[in-house]
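With one protein chain held back, the other chains of the complex are shown just where they sit.
On to chain A.
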Amino acid sequence: MSSSKPLPNSYSATILPPANKAFVPRDYSHGTELRFSTELPAKLQGRIPEEVFTAVIGNINQLLIAAETGSASVYLESCFACLTGYLAYLCMETQYEKCLRSVSRLVEEYNRTVFGPRNLSMIDPSERGLRVIEIVLLRP
């Protein structure tokens, strides 16, 4: 970026993206459903085979999409909660929360089996507000 005029304060050309982090963004091509892009980030090229990466992200996507899918049990759970004036939500865990917990467990598993041996660490997307999947390069 070359400019002869000073830049506005809200932008700083000197902030560089972190060298040791790769981000997998959300994929909105199917709408608002919870899905991450299966495209291998540039920083991970050579660190992990593409098909492994695609499979990992695909599995995570499956769990997340299931969290947002309405099923008979989900509807029953919601109706029951409604009848109790939503006081039932104080005691029970929703389907969505259960799915997110299973995603956390899966990420831990992948960190142990897939990413750990490759000196990578995947951060649970829930920690990042389901915006991105962050993958930390532990060793350059």
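Note that a contact is a pair of C-beta atoms (placed from the backbone, for glycine too) under 8 Å apart; a residue touches a chain by one contact, two chains touch by 3 or more; residues count from 1.
One rule holds in what follows: contacts and distances are computed from a predicted model.
Asks: Considering only the chain that is not displayed, what protein name does its UniProt record carry among "Ribosome biogenesis protein BOP1", "Palmitoyltransferase", "dolichyl-diphosphooligosaccharide--protein glycotransferase" or "Zinc finger protein"?
Replies: Going by its UniProt entry, the chain not pictured is "Palmitoyltransferase".
Asks: Can you list, in ascending order, the chain A residues touching the missing chain?
Replies: Interface residues of chain A facing the absent chain: 1, 3-5, 7-8, 10-11, 13, 15-18, 21, 23, 25-26, 28-32, 82, 85-87, 128-129, 131-132, 134.
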